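This is the structure I have questions about; it appears just below.
Heads up, one of the protein chains got dropped from this complex, but the rest are sitting where they should.
Letters A, B, C and D mark the chains as written, and numbering starts fresh at 1 in each.
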Amino acid sequence: MLNGVQFGLMLFLLAAGLTLVFGIMDMINLAHGSLYMIGAYLTATFVGITGVFWLGVLLAVVGTALIGMLLEFSILRQLYRRDHLSQVLATFALILIINEVVRIIWGSQPLLLSAPEGLSGPIEILPGLNYSAFRLTIIGVGLVVAMGLFLLVNNTRVGMWLRAGASNREMAQAMGVPIKPLFTLLFGVGAALCAIAGAFLGPILAVQVGMGESILILAFVVIVIGGIGSVKGALVGALLVGIVDTAGRAFLPLLLSQVASPEVASNLGPALASILIYLLMAVVLFFKPQGLFPART
Amino acid sequence: MPRNWPIPLVLLGLLLVFPPIASATGLEFYTGLVTKIMIFALAASSLNLILGYGGMVSFGHAAYFGVGAYAAAILAREGVSSAWVIWPVAMVLSGLLAFLIGAICLRTRGVYFIMITLAFAQMIYFLVVSFKQYGGEDGLRARRPDFGLFELSDTTLYYLTLAVLTAVLYALYRLVNSRFGRVLQAIRENESRAATIGYPVYQFQLAAFVIAGVLAGLAGVLMAHYTQYASPNLLAWQQSGHLMMMVILGGVGQFWGGVLGAATLLIVEEILQDLTIYWQLGVGLILLLIVLFAPMGIAGLFGRRAR
Amino acid sequence: MSILLEIQGLQTFYGPSQVLFNVNLTIQEGQVATLLGRNGMGKTTTVRSILGLTPARKGLISFAGRRIEALPPEQIAALGIAVVPEGRQIFPNLTVKENLIAFAANRNQSPQPWTLPRIYEIFPRLQERQHNLGNQLSGGEQQMLAIGRALMTNPRLLILDEATEGLAPLLREEIWRVLRLLKQSGQTILVIDKYVERLIALADQHTILERGRVVWQGNSEALGAQPELWKRYLSV
Amino acid sequence: MSLLVIEHLTRQFGGLAAVNDCNLTVEPGEVHALIGPNGAGKTTLINLISGVLPPTKGRIYFDGHDITHTPQHQRVRLGLARTFQITNLFKRYTVLENLELAVQARSGSSFRFWSPVKREKGLREEAEQIAELLGLTARNHTEVAQLSHGEQRQLEVGLALACQPKMLLLDEPMAGMGPEESGRMVELIAKLGQSVTILLVEHDMDAVFRLARRISVLVYGQVIASGPPEEIRAHPDVHKAYLGDDPGGKHA
Partner (left out) sequence: MKRILWLMVLLGLAGFSLSLAQPRTVKIGFVSTLSGGGAALGIDARDGFNLAVRLLNNQLGGLPVEVIVADDQQNPDVARQAVDRMLKRERVDFMTGIIFSNILLAVGDAIFEEKIHYISLNAGPSEYAGERCNPYFFNVAWQNDNLHEAMGQYVNTRRFENVFILAPNYPAGRDALTGFKRFYKGKIAAEVYNRLNQLDFSAEIAQIRAAKPKAVYTFQPGAMGVNFIKQYAEAGLLREIPLFLPGFSADADVIRAVGRPMVGIYNSSHWALELNNPVNQRFVEEFRKAYNRTPTLYASQGYDAALMLDAAIRAVGGDVSRKDDLRKAFLAGFNSTRGPLKFNPNGYPIQNYYLRQVVQAPNGEIINRLAGNIFSNHSDAYVSQCKLK
């Protein structure tokens, strides 16, 4: 359960960036996963150099945000006016490019990144129940970021400007909103969120080329379930997906083994568990074709 | 045929004489490559029908492709060796699947449509993976079937694929210029208006979706014959993405978009793979340049206006 | 009275096609000016050039003593120009209230700035719908919102491009009343509208455009006295 | 027998009843104007009648059929066509192509996959006739996106006409038009009104009083008055809710 929450919140960090860029800037950015990867690699590198986990994370977040802004500034900016399909193709091309560049710089072997010393052990959260301290930290970070983002987008004027600019760029400018730097900044925030996710998932998963793609699909599932452009939707969607996925993997095989042989259970179990989140999405979309919290577009 | 009909005909002629020349010069390998390109051209063209002409961005097209391949493999495994059974069954199955999935997915629009088609494709993917008796994650060997008339060697498969591709392209050409095709495109252009002048939008879209599914299934069967193997990768989302890339690269809603995209992408990949292990970097750069400087895909470079 | 907006020799193109030819226009602080002309004569284009949305290819535009023809739209807006655009263009993904407060400012340093309550006072309907998204409004409600949104920036120059389109008669009257009030309070306004009689009653000076050229300029008295102008250029 | 009958029709948007227990009948052959303040529910009502939105409650009868739950395209088949308040055309198609599409929808099945549609002479000819009727012949081969606003509004009506409807639903056809084009549109509607039943939503009172044989006034989703123009002009509630002291006014 807690694992589901933890996984969900990490997904949220990714999904939030994606939903911002997608829902607000109306830009399908498949390279989002690549920023996540860059974040993880930078974290691994900076932690290696400085030897201090938190400092490494901080540097990586800043670095990724800068890289993200650079990308926006140099390439993506030209794609806002284009249709979604061109954006898909262009950002897919970016995935390929970034993957190879990362491979050239860091090699194709996974990098190692360990949880900081103080958090690498278990702590007792309830009498008799141990839980990894690092994962608990992740939950905390995820929640804080979620709150912050929600407030930023929904309750600040900057958030309103962003949404206005997304729906009608020209009119927003005519109302005095400096769209270009604002979008660059927003893209940087999205990239920073990716980096946070990468930094904290790095020690749990592996830092490797291609780590972005599989999780990108999940992030898309999350924002679609939640409703594109809605931070609240991304949070709820991420938690749902995280919990359903983890619970499915933990309990479905057990459940199945009650009714079927372990062989069958072990064959069907993981497949069913993987199907579960897609089923969840299909069901949600069947009843709410705009996602749970139809975004404001 | 379109204005520039001589080019496809010349190409067809070249393709007809390619295998003997290739084997004379010791390049049989490329006969296989061209077969593969034609198979993907078929699959991409089927996707182009719904994505380009119908405006339905299906991110699950590999499902029909894969189901076609698996149908062929499983039938072969179960002892059905006649292509005259395998082909129709595979096509009907993928069509049926397209019907069921389309019927549900067409309730949604835009990105939600993209994602729900992906969801169904993923479900099918995981289902296939869970069928251990048919290879599960490791895929399933698919012996080539019996055509009765001729033996299916690499060369005959090449000609068979060429024939199928030519026939399908001709049929598609008729289709997009027929009443049906025109309505399909009008729906893409303005769905709500199409409905208000009296077109049952849903039925048109579903029909196109099923046709595309059947054709993708056919491509899948050919793929199974080609590699003699059905792998779950054929149904993976990456495969759907690959098909989409081909269509976008070639030209969305351009008649030759699917063919051009498949050929370009596969050939570029092939060449770059030979040159460097970082070949994806090259592919990425080329794709990026094309998007930035050829907004209507490669077909768009030939000057025919997209609708 | 000082000059607030001055346009000289304005030439504007959409791609290769020239739409404005040498347009000149001067608006004094506190004046109400109009742009008149048939459909497609270049009224909206003039506005777009002022706002920097379709920048001038030639000519100069100065606002409150500053050259603005080369500035990006957001900087021009920040100097204190607000528009009620043709076709409303409210933000569909912001609520009514957000549409109003997102850009609120007092660019005019007005002692009695427009505030949310004041907007709701003239358009009670907006208050009823304040938590609805922009695209859930009826056509006329969107029009009210567009007007409210522009007023909330308390601009030094307010531009209304067909602001009464799609409004019910009663409401149309309300708009004219508000414009009169604004004028009394010293607001500078540039109006485009098809109700010429109303405009004559309201405005100080008029400019008639014909195929992108200024064909007549003068005050209300002159325009009122020359109905043949109406017929020739406005086909009334 | 009335052509269109609306009984207790309600459409709820969240807490708001945009159309609220509304009753309305339109007789065959009449030009019936629907007026009312902004946000009264006029567009919503048109959406309900044409099937763009499903109603929350109530029934709609057209030409003797209960069409409350009939899908949109079948309503067109029954002879009910509409235009949009906000222009809604096949933007990248030419004028003729737009019209041909509408003609094709009516003339036989479009589930024909093989024969080239370009060779169907009938479609083209009928489309040309409609363009002529609209006075758009000169623009036949122009892409719609390049038409002026007024021309687009005319094509809006043309597409509805091509459906050969028994009844036309027109939602603010004059909106955004200059006086010249408005005048032409009024004439077109007057001409059409001789053969087709029309439900007209419009804020331009000049046009309404010139065209309408009957007027219904919608306020807060309900018809508060319905009758011939003189009666409506004199109706005190209508004045209060809608007309104010609009002189019908001259405009430029």
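Here is the rule we use: a contact is a pair of C-beta atoms (placed from the backbone, for glycine too) under 8 Å apart; a residue touches a chain by one contact, two chains touch by 3 or more.
This one's a predicted model, so the numbers in the text were calculated from it and none came from an experiment.
Asks: Among the chains in view, which touch the chain not shown?
Replies: A, B
Asks: Touch as defined at the start, partner being the missing chain; which of A:Leu14, A:Met27, A:Leu79 or A:Val209 qualifies?
Replies: Missing-chain contact among the listed residues: A:Val209.
Asks: One chain isn't shown here. Among A:Asn3, A:Asn29 or A:Ser167, which residue touches it?
Replies: That would be A:Asn3, which touches the missing chain.
Asks: If you put the missing chain back, which residues of subunit B would it touch?
Replies: Residues of subunit B in contact with the hidden chain: 4, 7-8, 11, 14, 22, 25-30, 32-33, 136-139, 141, 227-229, 231, 233-234, 256, 260, 263-264, 267, 270-271, 274, 277, 298, 302.
Asks: Need a quick check: the contact residues on subunit A for the chain that isn't drawn.
Replies: 3, 6-7, 103, 108-110, 112, 114-115, 120-122, 130-135, 203-206, 208-210, 246, 249-250, 253-254, 257, 262, 266-267, 269-270, 274
Just so we're on the same page, only the chains that are shown with their structure count from here on.
Asks: Tell me, please, which chain's centre (mean of its C-alpha atoms) is farthest from the centre of subunit A?
Replies: Computed centres place D farthest from subunit A.
Asks: If I rank B-D and A-C by number of C-beta contact pairs, which comes first?
Replies: Here the pair linked by more C-beta pairs in contact is B-D.
Asks: Please report how many Å separate the Cα centroid of subunit A from that of subunit C, as a whole number.
Replies: 44
Asks: Based on which chains are in contact, what kind of graph results: line, ring, star, complete or other?
Replies: ring
Asks: Can you identify all of the chain pairs that touch?
Replies: A-B, A-C, B-D, C-D
Asks: Can you check the complex and tell me which residues of subunit B touch subunit D?
Replies: 174-175, 177-183, 186, 189-190, 192-201, 204, 207, 307
Asks: With touch defined as at the start, can you tell me which subunit B residues reach subunit A in the complex?
Replies: It is residues 51, 57, 104, 107-109, 111-112, 115-116, 118-120, 122-123, 126-127, 129-130, 132, 136, 237-238, 241, 244-245, 248-249, 252, 278, 280-281, 283-288, 290-292, 295 of subunit B that touch subunit A.
Asks: Touching residues of subunit A toward subunit B in the complex: what are they?
Replies: 22, 28, 75, 78-79, 82, 84-86, 88-90, 92-97, 99-101, 103-104, 213, 217, 220-221, 224, 228, 267-268, 270-272, 274-275, 278-279, 281-282, 285-286, 289-291
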